[in-house]
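With one protein chain removed, the remaining protein chains of the complex are shown where they sit.
Letters A and B mark the chains as written, and numbering starts fresh at 1 in each.
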Amino acid sequence: MPKRWIQRDEKPRRWLLSERIFKYATAAAGAYVLAVILVMALQLGFESAPIWEEEGAEFIFGTDWNSVPGRESYGALPYVLGTLITSALALALGFPLSIGIAMLVMIMPKRLGRPLGYLVDLIEAVPSVVFGLWGLFVFRLYFRDYVEKPLHDTFGDSIYLFGGTPFGLDILTASIILAIMIIPTISSISREVMSAVPQQQKEAAYMLGSTTFEMFRMAIFPYSKAGLLGAAMLGLGRAVGETMAVTMLIGNATGANAMVSSLFDAGQTMPSIIANEFLEASPVGLHTPALIGIGLILLGVGLSINVAAHFLVGRMVKVNEGPVH
Amino acid sequence: MRAIAKQERRATPELEPQRRYKMVTENVNVYYGDVCAVKDLTMKFPEKSVTALIGPSGCGKTTYLRCLNRMHDMTPNARVEGRVLLDDADLYDKSIDPIYHRRKVGMVFQKPNPFPTMSIYDNVVAGVKLNGVRNRAILDEIVEDCLNLAYLWDEVRDILRKPALELSGGQQQRLCIARALAIQPEVLLMDEPASALDPIATQKIEETIQELKKDYCIIIVTHNMQQAVRCSDYTGFMYMGKLIEHGETKQVFERPTDKLTAKYVQGQFG
Partner (left out) sequence: MSHENRQQKRAEIRAMFKSNVRRRLWVDKIMVGAVVVCALVAIIPLVWILGTAVYSGLPALSWAFLTEEPGAVGAGLISIGPAIQGTIILIGLSSILGLPVGILGGIYLAEFGGGGWLARQIRFFMDVFIQVPSIVLGIFAFLAVVLILGHFSVWAGGFALSLIMFPIVARATEEAIRMVPWTYREAGAALGLSKMAITLRIVLSQAKKGIITGVLLSVSRVGGETAPLIMTVVGSSVFFEDMDTPMDALPLRIWRFSLQPYDEARIAGWGAAFTLLLIIFAIHLGVRYFFMQEHGGKGLRGVLHLGRKVR
């Protein structure tokens, strides 16, 4: 921005002062976010220090979870794994769907594509807790009877993943709801990323006689690879932090019981254990520090996924800014 | 009526009747929304020749060229009327998918647009692979042949596996020509292929065109009148979406029949 704001001869002093105050006030408001992130990380670290001192690496790699005073033992591994597995499953299910939707919106005439895009975006507006309610009272019952039971009856004995008791409150149900919830994030970003592919690239593919789908494969996907990866990472970040719907559907096992052994087992994720136990944790003892420690891990995972995602999406845009050569 | 008939005759002269016409357009109109960008254009392109389309910016040259390849299909709100015949088959026949025709009509765009993530080799064979040819030896042969035709082989023979983006702008454009040639088209459309290039690269591309015209029907849009004189056999002059004059290049530049053409080729406007 050019620095050519009025240089009047008789600048009243008060003006200058208020100008400066205004500028610093806005800068402070902007820098607030940096302060919040810093203070948050420090505070979570400080408040969870007792658990790190007590358990050390055992806190990340242990599987015990006992909050009875005197026999306290905390290991977050089942929840870390639960988060990673549900998120990865959700991504595996949601990513192809999202790319498909983004492709459909791109190949449809604008008149139809725009409302479809909007409809998909509306999924994002549905609160997590409503997703949970629907999953708990509606989806779970159908899913249990028409998908999980047949799968279990057919493959339960031979395939390890389909063992367990289909009850509807398990890893798979939670992952499917998560997949639906991350679709709007991934599809809207991948749509933007794919629309940023220059028209000349698409024309080059069409010129060679490609069909629409071959054009995507030849021109759009390779060009927007990094951005699509970034979109997937943002979806993953969303899935990792998602709390309510997962809490209501994952079955809430604790400790070693929460170690994932089958898709039809109850599990637990980092956000859900916090949501379930934070209020019950006694102020003395290690329970609260343990939950805060999980929060710290969650913050670390969430921040690193999103930082990586933004770098990828940002790089994609940089490629677009310059000419091809 | 007489006047119209007369004008039509002037617009599409019988160019050496013994020559076969590869491509013919009849009364083509192109609209962007309500704006008519190309008006009632009737033109014939003989095989094994170069036809240049000249005219001031915004006269509809590129728009017209793009409808010879059905490239407007992807532009929302663009509409094409009239008939475009390739060997007597209508390109705009609704029952035939455009990709049947696009295989026969190659196109080189104004800006070089190689696929940035592919190697030089893969860029050339991208279209060939679509057509189901997978045999390594044949692909190698096509790559060498097409790069040779585009005067690029000597420069890239040792770096075929490198990304296309490592080439210079002129080399990229010649790579795009090679890519268009690899699908063995019958017609080659070139949209100001040399506009972004330096004089040496331009010269190379013009040499390429001279070589290619022994086989192809080439239609080239150009801003540069010297280029049209140097490398074309026929020239069409367009103005405001209409074809003003069409004839042998020598005649159009030396003895134009239309005042507007005369003014333009003498550099009085444009």
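Going forward, a residue touches a chain if its C-beta (ideal position, glycine included) is under 8 Å from a C-beta of that chain, and two chains touch if they have at least 3 such contacts.
These numbers come from a predicted model, not from an experiment.
Shown chains touched by the hidden one, complex as a whole: A, B.
Among A:M218, A:M248 or A:L263, only A:M248 touches the chain that is left out of the view. Of the candidate positions A:F22, A:F61 or A:Y160, contact with the unshown chain belongs to A:F22.
Although one chain is hidden here, its contacts on chain A can still be listed: residues 1, 4-6, 8, 15, 18-19, 22-23, 25-34, 36-37, 39-40, 43-44, 47, 96-101, 103-104, 107, 114, 116-123, 125-134, 136-139, 180, 183, 185, 187-189, 192-193, 196, 211-214, 227, 234, 237-238, 240-244, 248, 271, 274-275, 278-279, 291-292, 295, 298-299, 302-303, 306-307, 310, 313-314, 316-317.
Panel shows chain B; residues 97, 99-100, 103, 128, 130-133, 138, 142, 145, 184, 214-215 of it touch the chain omitted from the view.
Rule of thumb we're sticking to: only the chains that are shown with their structure count from here on.
Each chain gets a centre from the mean of its Cα atoms; for chain A and chain B, those two points are 49 Å apart.
Those residues of chain A lying in contact with chain B across their complex are 109-110, 198, 200-211, 214, 218-219, 222-223, 225, 319, 323-325.
Chain contact summary for the complex, chain B toward chain A: residues 69, 71, 74, 76, 99, 102-103, 106-107, 109, 111-118, 126-127, 130-131, 165, 167-169, 172, 176, 179-180, 183.
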